[in-house]
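Sharing a structure here in structure tokens format.
A protein chain is absent from this complex, but the other protein chains hold their places.
Here is chain A:
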Amino acid sequence: MDVLTLSRLQFAITSMFHFIFVPLTLGLSVLVAMMETRYVLSGNEMYKRMAKFWGKLFLINFALGVVTGITMEFQFGMNWAEYSRYVGDIFGAPLAIEATVAFFMESVFIGVWAFGWDKVGRRFHAVSIWLVALATNLSGLWILLANGWMQHPVGYVLRNGRAEMVDFMALITNPFGLLKFGHQIVSGYTVAGFFVMGISAYHLLKARNREFFKASFGMAAVFALAASIMVAVIGDFHAADVAKTQPAKFAAMEAVWNSCSNAPMHLIAFPDEKNECNLVSALPVPGLLSFLAFHDTNAQIRGITSFPKDERPPVLPVFLSFRLMVGLGTLFILLSAAGLFLSRNGLLEKYPLFLKLLVLCIPLPYIANQLGWLVSEVGRQPWIVYGIMKTSDAVSKSLELSQVIGSLLGFTLLYGLLGFVDIYLLAKFARKGPEETHVGATNAFRN
């Protein structure tokens, strides 16, 4: 193993770990804000308790999201110094703007929200969680504009031995980044929707705080259904954009080896990388792939073999991740539609099996989110900036192997430990009902 491989592994581990916490933060902040707004508008105390109960889980999750985010910023300089030097002129800007316009707002108002229940007025308090939600989503926008630039570089020239920005507007209107942002945000909402549905289902099975959790479930089901439909719709646009801007990634996603027009979609396929063909490909739907990519059944799809060998992404992981992600996405639409139907008709508790299923489904949107990033980031390889810079040229030159081995071990141990504790606490407070979370002065040390 060399510095490059270990740095890549480290980046994969630290970003995927960071990404366990981010999607829930994106969605749960909005859900909690909606709950608190209902409280402010109706004066119904149950919605206040809802905001507090789900807010507690939000805070436990939020803490790890924030601290693991710092790692991401540091790592660009630490492990990817050549990258930072080469593209910093254009890539640094969205990161700095994210800190200034989004991260400050998020971190300041989360303090107001968590500690300000008795210090600011009701309305202001609700506004503060909306500001947190807005800032969290705005953070996502800037980060995905930065990532979108790596995927589809725009608004730059190569000059003075580096990429220099010449068009800021192009950077912030980059369709790749905006589509990715749209797709990611609603994926985060799906995670939050299933998180709240799953935990509510758990309590409904135990028949505790039924009104409270039925109301939570109802809100989450609407949220999850709307979000998961949006995921599919924006995802479709996103994939079509990928077909145009990153044909090698698209070919890997669909395991298309040879260029062809009127390309069929094989419902069952399995790629064989060594022989550059598909081991299995059955149930073709003629022209569907061409249609999905270019909205024209006769459009030409470039195959993997049309790219030089050193410019191809690994096909199998990209293909499998994509298929699995799409499959899960479809499942989310069906499950949340069923959830909404049952909850609207007051039938939830009649179907304990469905409730049990939803508890088990809590991790699935998380997995779908991770798979999406695998498609996106592995599919971009061997490029770090598509078409401009290869990942192998991006790694820091001054690093020694021992340093990266040390940091990788450190991250693995630390993140493993913290992840374990965080999930333990999330589970503990999720299992507790809202009454236990809401402790008064008599329970001085409970928290």
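Annotations
Note that in this section a contact is a pair of C-beta atoms (placed from the backbone, for glycine too) under 8 Å apart; a residue touches a chain by one contact, two chains touch by 3 or more; residues count from 1.
Just so it is clear, contacts and distances are computed from a predicted model.
Missing from the rendering is one chain, named in UniProt as "Cytochrome d ubiquinol oxidase subunit II" (options: "Fe-S oxidoreductase", "2-hydroxyglutaryl-CoA dehydratase", "Phosphoribosylformylglycinamidine synthase subunit PurQ" or "Cytochrome d ubiquinol oxidase subunit II").
Checked against the full complex, the one of A:Met46, A:Ala81 or A:Leu324 touching the unshown chain is A:Ala81.
Checked against the full complex, the one of A:Leu4, A:Met46 or A:Leu59 touching the unshown chain is A:Leu59. For the chain left out of this panel, the touching residue among A:Met1, A:Leu41 or A:Ile70 is A:Ile70.
When the whole complex is considered, the residue among A:Thr37, A:Asn262, A:Thr305 or A:Gln403 that touches the unshown chain is A:Gln403.
The set of chain A residues touching the chain not shown comprises 52, 59-60, 63-64, 66-68, 70-71, 73-74, 76-79, 81-85, 87-93, 95-101, 103-105, 107-112, 114-120, 159-160, 162, 164-166, 168, 396-399, 403, 406-407, 410, 414, 418, 421-422, 425, 428-429, 437-441, 443-447.
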